[in-house]
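Yeah, one chain of the complex is gone here, protein chain that is, but the others are all in their spots.
Letters A and B mark the chains in the order given here, with residues in each chain numbered from 1 onward.
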C-alpha cells in the first residue's frame, strides 16, 4: 500500500462493490478472466487468505493452482527465485505470494513477468487486507476520510497494521496506534500517526477499533507477563470499548484469539462487530485486484 | 440419517441414479450448480470421501475448495466455529465437514446459513456412506425392503454402522450386528436390531454382508489378542460367507485391511463383491445430495 494513491484505492474499492453484490447471488461466477491462470504460492499457512484468493480467482473464471511451502521444491533446496521463475514459465498470469520474509514478494516481482500479488511478506505489508478493511469501513460508515481509527496490539510485528496505516493516511483518516511499549515499532514517531500505550486514551472517540492478532510466542521476553495481563491491559472488552464512539466498528483480521486480544462478548456483538463482514469483503476486494490487474 | 424418512431417502436414491448414468459418459459435467461454492472442510484425513465430494461438486459445475485441518487456522488456535463462520462468510453454498468429534457438524450447522453436509463426525454418523450403500444394494438386489443385512466388525466405534442402521431400518430391511463383545456398543439392545457375537449365526441367510474397517490401534486392551485371532473369528472368508445366501453381496466402506477384517479372495470376488460399486455410487449419491439441497 505504500505509495498507492487515493484514486487507485478508490477505483479498487468501487470495483469490489460490484463483486460484493455478485457474490450474494446464487450464481457467483463471472467469466471476465476465463482461461487465465492464478497460482497461490504460500510459504506460510493461511487458510483464510489462501481460500479467499482461491475463491476470488475461481469466481472470475480462472484456473487456480495452490502450492504450499511444505510441498514445494523449496524443501529440495531450490531457491525462492527458481521456484517463482518456474511458475512464471508455466504462463501463470498472476502469482499470489505469502512469505515469512519482508521483501521476498518484491524480489519475485522484479524477476518475473506474471502479476505478483503480495498476500503478506514478513512484518512488511499485507495490502489486500488493508483494502478489504477499507471496503468494510466505507460500506459501514460511508466514508474513510476524517474517520478516527485505532489500531491496537502487536504493531511492531504486524504487516496488517503497516498496510492499514499507509492506506488510512492516504485516504484521510486519522490513525492512532495502541500497543505496549515492547510491541510498539521503533521509529513510530516518524509514521505520521498518533500513538499511545494507554488503550483507553487511544480509543477515545474513535470510529473504528482495529484489533490485531497477538502471537502467543511473541509475548515471552517482551515484558508481557501472561495472557491474562495482556488481556487486562490491551484486550478489547466492553469497558475499554466504552471509550470509543457509541457505534464504533469492531474489526479483527482473524484468526481471533478469543480472551487474549478480544473478548468473546465484543467479538460476537452483531450490532458492532464487522469481523465477518471483513471476511466477506476479502473475496470481493481480491476479485477487484485481479480484475483490475488482468482484465481487459 | 437419524430421522430421515423413507420418501426422502428414495428421492435421493432416485436422483442419484441419474448421476450414475451421467458419470459413465465421456462428458460427466452438468451445469446445474454452476457458480455455487462447495468447501470441503476435513479435520480428519480421508482421500476417498474428500475426493468423492470434490468430484461430485465439480461435475455439477461448482467451484470446490479443499481445506484440511493441518493447514487450517485451527492450528493457530482459532475455534471450530470461527473457522466455520469464516468460510460461511465467504458465501460458501455448502460446506462438507468431517470431524473427529460426534456432534461437531451439528454445532456448525446451527451457526451458519450454508448447507452443512456431514462427511463423518466421530462415532456418530456418516450419512452419505449409508446413502451410497443403499444405492449399491438397491441397484444390485432391486430393493431394500425385506432384505437381511449383517453389519460386522467394530460396531461400537463405527459411524458407518450407525448411519446404515438408521437407513436400513427406515427402509424396511432387517439388520443383524455382528461384533466381539468388546466392540459391540453398549445399549445395543435398544437399537431395534438383532445382534450376535457369533459371525456364522449372524451371517445365516443374509442378503448382504457389510464389513467394517477395524482400526488396528483399537484392538489392544479390547480382549482381541491379535490380528490373526480377529481374522479367525470375525474376518470375512469363504467359510463364514458360506452361511449367507448364495448370492449375498459383499460390501466394505474402505479402505480395506486385507487379511484383517476381510480375506483378499472374498474382497476380489467379482461376482459377489460390491466394494468398487460402492465407490462409484458414492460420487453419484453425493451429487444427488448436493443437487437436492442446492438445486432450483
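The definition used in the following text is that a residue touches a chain if its C-beta (ideal position, glycine included) is under 8 Å from a C-beta of that chain, and two chains touch if they have at least 3 such contacts.
In this text, all values refer to a predicted model and were calculated from it rather than measured experimentally.
Which listed residue (B:103, B:255 or B:295) would be found touching the missing chain in the intact complex?
Of these options, the touching residue for the absent chain is B:255.
Touching the absent chain in the whole complex: find that residue among A:2, A:27 or A:82.
Considering the complete complex, A:82 is the one touching the chain left out.
Of the residues in subunit B, which ones touch the absent chain?
Spelled out for subunit B, the touching residues are 23-29, 45-48, 50-52, 54-55, 58-59, 68, 216, 254-258, 276-277, 279-280, 282-283.
Tell me, which residues in subunit A touch the chain that this view leaves out?
Against the left-out chain, subunit A lists 34-37, 39, 63, 65, 67, 71-73, 75-79, 82-83, 85-91, 93.
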